[in-house]
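Dumping the structure here so I can ask a few things about it.
What you see is the complex with one protein chain gone and the rest in place.
Chain naming follows the written order as A, B and C, and within any one chain the residues start at number 1.
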């Protein structure tokens, strides 16, 4: 990998930073699955494969190709281009493995609404029968209850997205907190990380509520607090998210010749 | 098809006759499935396709190839050679369609024991827990309860095979007769035909018990009666099974260059 | 048996004026059988209930825009990275369209049950912690696992009357080959009573038989084969051409309100024959066509 100018570093986009932060959470022995509109997690997986996690498996939930080569990355998870890959499964296979729960270790989730316990909602805002906003639907989000680690990402950090309680549970996070979570005894490990254009967040081990971890360069804690529709746990000291390195950026940009993450 | 000498006709084997009799029962719109050790039904299907039923579909239950070309016919239903075929399914697909019950119209069955109501047993003779003869197992015979028409064939016509009541029901025929059969309300149409080296048999519509239909050339009714371990219904007049025609034989022999049906 | 029909004949013969339960193949903006969908709108068939794959797109949206569906069973309708499907969204918000809320695993397993005559499917643990079984009691219920005594969530079998599907090629008997991903289209074919297939090209059986294991759908499941080159446009046909994001965006612009959606249907569907529509799209289709090399349809890349 050739070293490139500092100008590149200076000009990273929020989406690129998000891809890098997600990549850092992936381990060499993970099998990661992503769904609809997944350019950011696709890039995160490929970046991890090309840096610290060469043995990571990534599955594009539409075509179900395994380790798509992403040259270049494409916006649709069902794209024929994704079949340029190491191998592939059928959709039915992936649905089965999502049920088995001990094979697929990471799922990238998101939502129209994401709540304090990491529950996700892609179905409807307001009363389900008479929604004020009808979303597209829940697709595979119930799998959140069975996957090892849930990594949540969203391009929208605002009080409409980050709510105290989702109006419709399609993707179970820590449910309504420790008591329910313990009683449910689900096979999955629950949400581990939330990445937004403003910050990264984790979950407090006692209360299982979302907790600020890092703020992105140029973002302050008050901005995050104001953009979050529930009482976010904010530690005394909140470090700044590291900027993407030149190595990260040069890898991402070599993959993203369509510019899907650029300037966004 | 070229006409060949009468010598050929004179020298047909019992297995060839059985293949021809099975072929005659196949319709142009049938989808027929066969299982283990199915050289005779394979040939019957191919013969039907090449004569009166060109649109017949036949599925070799091992490889699940559709309309195997059988040049030549092979003894194993799982043979790689069977993949010389029009198309193929997966085993899982065929198992599914066997459950759906309205697509697959014919199944070729058999058994260590076949009883007066057409129930079949490939599992065990005597008490199941302490069998006097342990058979190989039931494979897909429970599908008999769901298929349109069951065509039974066996190379063994003797009182050990044809019994009043099978010791183990693996493939349901007309169960224990009209009352049980009606109450069961199964999706399948039940057994329609039994072909042996001695005769063809059907089922009496009132009692649902096996009834002699034709005796093969050179076989008399008393021989069939003596070879059958239950009280076979024998009509006053029993015609002789027609001999295979020269056309039938020349087709069969062109397929059977391995001589699987020859002289047997 | 020759099952080749023209597009209009296939719909006339196999879709009654009012049809109960239809499923439409393709996932996201890929392999949507748009020629069949457009013809159903042209012939003004009414569909009581539509089932999508785990991710429906224009295949469902256009039927909603035309106002010919009463109910939709789905786990997603949208245009993925491009945006929400406007008529799907609006007609649920206004209460005009009844939605039977499903999730991906249930649609997949429910089709498996439909294909296999299974009375229902016991579902993996987890779905009972979502709101989905609460709002769709027709498809989700609970029973006892006799092996453990646990109460478990179960899903009803999905057995559509008609499946509308796209394949890359087929012979006149309906033996069909899908290029690229199959999504759940194969299970739709296995589970449905009647299968209408639109294909890019009809080929001789000998062509299919060269790779018998590449066949995706056997002919005996198929009732009509329609040759419809370009017929997935403006969605993609794997192995043939990419989706047209420009046309999708244009649709989304026009369909911002009911009036505009009607205008789109009038202009691009009922206002012209399928042939004229494709003539109009020919320039874009040529640009969207996959080049040679690994992205041209490699029919050795098939999954059964």
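FYI, a residue touches a chain if its C-beta (ideal position, glycine included) is under 8 Å from a C-beta of that chain, and two chains touch if they have at least 3 such contacts.
Here the structure is a predicted model, which means the values were calculated and not measured.
A.B. asks: Where does the absent chain make contact, in terms of the chains shown?
C.D. replies: Per the touch rule above, the missing chain touches A, B, C.
A.B. asks: Give the residue, chosen from B:46, B:146 or B:209, that touches the chain omitted from the document.
C.D. replies: Among B:46, B:146 or B:209, only B:146 touches the chain that is not shown.
A.B. asks: From the list B:17, B:123 or B:210, pick the residue that touches the absent chain.
C.D. replies: Missing-chain contact among the listed residues: B:123.
A.B. asks: Given that one chain is not shown, which residue among A:99, A:131 or A:244 touches it?
C.D. replies: A:99
A.B. asks: Even though one chain is hidden, which residues of chain A still touch it in the full complex?
C.D. replies: Touch with the absent chain occurs at residues 31, 55, 57, 65-66, 69, 83-90, 93, 95-97, 99-103, 146, 187.
A.B. asks: In terms of residues, what is the contact footprint of the unshown chain on chain B?
C.D. replies: 36-37, 39, 62-65, 75-81, 83-84, 88, 90-92, 95, 98-101, 122-124, 128-146, 168-172, 175, 184, 186-188
A.B. asks: Please output the residues of chain C touching the missing chain, sorted low to high.
C.D. replies: 109, 112-113, 116-125, 141-148, 150, 152, 154, 156, 180, 211-214, 298-304
Here is the rule we go by: only the chains that are shown with their structure count from here on.
A.B. asks: Would you kindly say which chain has the C-alpha centre located farthest from the C-alpha centre of chain C?
C.D. replies: Computed centres place B farthest from chain C.
A.B. asks: My parser should flag the chain pair with the most contacts; which pair should that be?
C.D. replies: Chains A-C share more contact pairs than any other pair.
A.B. asks: Roughly how far is chain A from chain C, going centre to centre by Cα mean, in whole Å?
C.D. replies: 28
A.B. asks: Round to the nearest whole Å and give the separation of the Cα centres of chain B and chain C.
C.D. replies: Those two chain centres are 39 Å apart.
A.B. asks: Calculate how many whole Å lie between the centre of chain A and the centre of chain B, each centre taken as the average of the chain's C-alpha atoms.
C.D. replies: Computed value for the inter-centroid distance: 57 Å.
A.B. asks: Tell me, which residues of chain C touch at least two other chains?
C.D. replies: If we look for residues of chain C contacting two or more partner chains, we find 112.
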